[in-house]
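The block that comes next holds subunit A.
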Amino acid sequence: MTDYLIRGADVLGRGVADIAVCEGRIVDPELVAGSDPEIVDAAGLVALPGLVDMHTHLREPGKEDAETVLSGSRSAAAGGYTCVHAMANTAPVADTAGVVEQVHRLGRAAGFTEVVPVGAVTTGLEGKQLAELGAMARSEARVRMFSDDGICVSDPLLMRRALEYVKTFDGIIAQHAQEPRLTEGAQMNEGTVSAELGLPGWPAVAEESIIARDVLLAEHVGSRLHICHASTAGSVDLIRWAKSRGVAVTAEVTPHHLMLTDELVRSFDPVFKVNPPLRTDADVQALREALADGTIDVVGTDHAPHTAEHKCSEWTAAAMGMVGMETALSIVVEAMREHDFDFGDVARVMSATPARITGASGHGSLAIGASANIVLVDPDAPHRIEPSAHATKGRNNPFDGLEVRARITDTFFYGHRVLAAGALTTPHPAGATWTDQ
Partner candidate 1 sequence: MKHLLDTASLSRADAIGILDIAEEMTLVSEREVKKLPVLRGRTVVNLFFEDSTRTRLSFEAAAKRLSADVLNFSAKGSSVSKGESLQDTIQTISAMGADAIVVRHGGAGTAHRLAHTGWIDVPVINAGDGTHEHPTQALLDAFTLRRALAGVPASGPVAGGPRGRGLDGAKVAIVGDILHSRVARSNVHLLARLGADVHLIAPPTLLPWGVEHWPVTVHFDFDEALRSEDFAAVMMLRVQHERMHESFFPNEREYARLWGLSAARFEKLPAHTFIMHPGPMNRGFEISAAAADSPRALVLDQVENGVSVRMAVLYRLLTGQEETND
Partner candidate 2 sequence: MTQRTVLDAADISRAITRIAHEIIESNKGSDDLVLLGIPRRGVPLALRLAEAIASISGRPEAATELAGSLDITMYRDDLRGGSYRAPEPTSIPASGIDAKTVVLVDDVLFSGRTIRAGLDALADVGRPAKVRLAVLVDRGHRDLPIRADHVGKNLPTSSSERVNVSLDEIDGSDSVTISGGRE
């Protein structure tokens, strides 16, 4: 493998230093001095640990026309992600060891990012009985996070059992908080805009009531709970309250919920149709503050590619979801510009904390001896977002045409430069063996 000397990068935006990469690990720069490493001139660039996405839909198996593990992995690398968690709502559903191992193997074969499967909480995402959580945990894929994402585990007893059961292997349940009865037929946030447009509303209380219930359940049984894509100011208050009581809850926000509001639905363009829906400006402000003060722990993309057929339709028939891995970092930087939030904070919410929550041990650190999962960012490269140029198959990016400042230039994935000066290169040369540590 090629050794690298990354010269003059602003590490975490907190000071210029050189970073040396040798045999897939970060080493003391003096160690590579004699081995003629490839020099990467990183003057003016910021170095961060490779990003970790707790929430990605790679669509394979089942919907390979929307995304594959390979296309999604390339998209991840282009977005600076060295580890992504692939949600379970595939076809077949990732509710057995066989399916999660298949996804895991496809990720290794792709070789652009570490693909960690998320297991389903319930069989077939049907909310009736627990999936084979233990078998998935013990499989080659070593699943630790379980989620029925896309569907809420709404049965309180089943949720309690799941929270308790995954303690066996220090697992975590990631809840898609959506009270199903309160959101029947819902098409957008319930508010003044939905009232005017006559689209059935998805009220904030449908998210908040489930979060309230689940933090109390997690407290009661002493389990770890992760809240997927929190989207309302009320959710932030509940999570803050739960944390003040010592509940082991973590929470995630998506880039789009940090940036966009339901006013966009007035266009009836289904690119803005997503679940949970875009909320109000007050919600956006509350989410930004919560991300800055640590109430919300991580940014997860909820990258949800759809084929054009599922978006080039009338609003009510269109699929919910947005892609976002390739724009996540730029959007987070833009969204948090008004806050006291530097690149160290970006690394915390997009890399170190998600790595800690999911137990992704090879990620989240630039310390000497850590796996060389590194991303270089040009913080001052104004450009317009161009979804048609992205590596993902999904073209449903809501930020089309938006001008942003930060651009990902390089991604080092276990020591291999999968993205070089903005261009994807080759998969990790070690093939399927790179994760062996």
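A few remarks follow.
As a working rule, a contact is a pair of C-beta atoms (placed from the backbone, for glycine too) under 8 Å apart; a residue touches a chain by one contact, two chains touch by 3 or more; residues count from 1.
Candidates were picked such that all candidates are chains of the complex that A comes from, given by their letters.
In this text the structure is predicted, and so the values were computed from the model without any measurement.
Note on subunit A: across 1 or 2, the candidate touching it in the complex is 1; the others do not touch it there.
Put simply, subunit A touches candidate 1 in their complex at residues 187, 190-192, 194-201, 203, 267-269, 309, 312-317.
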